[in-house]
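All protein chains but one are shown at their positions in the complex.
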Amino acid sequence: MITVNNLTKIYKTHKRNGNFFKDVFFRAYNELEALSQISFEIGNNELVGFIGPNGAGKTTTLKILSGILYPTSGKVSVMDYTPFEKKPSFLKHIAFVMGQRNQLVWDLPSRDSLILQKAIYEIPEDTYKKNVNELTQLLHCADILDKPVKTLSQGQRMKMELVVGLLHRPHIIFFDEPTIGLDIFSQEAIRDFIRQYQSETKATVILTSHYLEDVKKLAKRLIIIDKGSIVYDGSLSNIIEQYSQEKLVVVTLEKVIKKKEIDQIGVRFSYTFPKIIFKIPKARLPEKIKKITQSLPFSDLTVEDEKIEDIVKTFFRKINS
Amino acid sequence: MMKTYIKNATIFYLLSRNALKITLQGRMGVIFFLLGKIIRVLFIFAFLALVFNRTRLVKGYNFEQILVFFLTFNIIDTLGQILYRQVYRFRPLVVSGGFDMVLLKPIHPFIRILLGGVDFLDVLLVIPYFFVTFFIFAKMEISSFHMFLYLLLIINSMVMVTGFHISILALGIATTEVDHTIMIYRDLSAMGRFPMNIYKEPVRGFFTYIIPVSLMMNVPAQAILGLATPWFILFSLLISLGLLCLSLLFWDYALKRYQSWGG
Partner (left out) sequence: MIALVQVFKITVKEYAAYRLNFVLWRLRMFLNLLVNFFLWTAILDTRTQFGQYTKDSIISYILYANLIATFVLGSRTAEIGYHIQDGSIINLLLKPVSFFKYYFARDIADKLINLSFAVCELLVVVWIFKAPLVAPHTISVFTVFFINGVLISFFVNLMLSFIGFWTPEIWAPRFLFTVLVFFLSGSYFPLNLLPDFLYYFLLATPFPYLFYLPAQALIGHIDPGLVFFQIAFSFFWVFALYKLTVSLWKTGNKQFSFWGR
């Protein structure tokens, strides 16, 4: 479905040296290698999470895959098309949803944008009605279709952005930071939507996000990019297995106890009544749990994975050392 | 082929409808804008009348002839603004990265960024321009063949106008600079509101051969007043086609260099 071979992208930026005439007439350029020789393949119906620090090349990759940017070198093929040629038949199969970009007409209700989208993608009337219904139901936003976009909240706007962006039932969807800047409730709603939509339509989804929670909840496969290269490509469970050395044991107490009593367990913890969170190395887990159950007055005890953020931090520490 | 044509026409219609809806949201703007433009044209009329009140000929042109040049300029300039108003809004689109979304659509980007914001206020202005122009032609007893030729040459000028606007868009993609380029284009083309003969060399040569303002704004008027040879007309047709082709090449080149700002 998607094949990328030795893809390289170099950005040129204009170097200013403060001299007006030099800057205008004899421009000097800085070259920045955003992607260097990356290769990967993505199959049908996959949901892949792209993560990496700012400027690692995630968005650049998506923009090349969708045909916005021209690759400096390397081969890119998406559904057997060369994206940069921007053949209408190719563009009709894809969608690119960006959290901070707006394609809705700001001064008018979203419905005007929808009608335009319908014409652009040549969607038949009955399909159009059906899709609008389904999408607005999934996102619970049928009531705001006729409000001017400028009066919507950011979360509402993102929902309308999704309705407009996915109206043509694309087979490949690129989500670039779909939850950025949203409150936690809207984040949750968008996340649920993506999961549900993907399982219903069998679309191939590539997702980038700063919130690793998005990736953890949605993607089975993870591609980590750093400084323009792929440093990890594999399953999410695998990376948790490999790089998570600690588990979190969350204990809910029945009554207030002194810190001293917790100290005797002998591991790091944080305590705000009624919760204690222990960070326990995997190897010592059974032993420590036993000790906890024997010595603390608890009403509930759960074992959780380390936060994905911490695992990725460990991962980056390891590859950089 | 036919299907694509209908599709593009539908999208153009929808974009224009949206543009009209947005225009009508600002009522004071509508009134002041129209008023300002009408006043500007009336003032230049009054100024020309004032000049010709004291002199019969300027550089060999009489009042009616100068008016034909001035009206021709206004028709071409206004048609350009009606059709290509969206170019004036291109910079925010590029800087915000909204242009990415335009590129992703299965339609030609020009429908959106060149033609996507028809200016209905200027439509109200171009109608009287045509009316007055043809009234003057009728007074000058100009044959219907010449009037037809005039309309054809206006279309030829519009090809040139299109080429300039596409070049401005391409430059905008490559440098994110649009606002000044478009205004300088406007000021340069405004040099053509009077016949080029009023300028001295090297200004005149510059605006005929280097930046063909003279060919864009003067040729239809020259033709109808019998001041252009067939060869000169043919020359202007070739130049406008060449300009359009060059601008399209520049556009393709700029797209390859596009770096998608704001992301």
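When the chains are written out, they are named A and B in that same order, and each has its own residue count from 1.
The working rule: contacts are C-beta pairs under 8 Å (C-beta built on N, C-alpha and C of every residue); 3 or more make two chains touch, one makes a residue touch a chain.
It should be emphasised that the depicted structure is a prediction, and the values quoted were computed from it without experimental measurement.
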Touching the absent chain when the full complex is considered, from B:Phe110, B:Tyr150, B:Phe194 or B:Tyr258: B:Phe194
Hidden-chain contact residue, picked from the options B:Lys3, B:Lys139 or B:His180: B:His180
Hidden partner chain, touching residue among B:Phe32, B:Phe131 or B:Phe232: B:Phe32
Chain not shown: contacting residue from B:Ile22, B:Val58, B:Val95 or B:Leu149: B:Val58
Absent-chain interface as seen on chain B, which is shown: 26, 28-29, 31-33, 35-37, 39-40, 43, 47, 50-51, 54-55, 58-59, 180, 183-184, 187-188, 190-191, 193-194, 197-200, 203
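Rule of thumb we're sticking to: only the chains that are shown with their structure count from here on.
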Distance from the mean Cα position of chain B to that of chain A, given in whole angstrom: 45
Contact set on chain B toward chain A in their complex: 7, 10-11, 14-15, 18, 21-22, 25, 96-98, 100-101, 103-107, 255-260, 263
Contact set on chain A toward chain B in their complex: 11-12, 59, 63, 66-70, 86, 88-92, 94-96, 98, 100-103, 105, 107-108, 112, 115-116, 119-122, 176
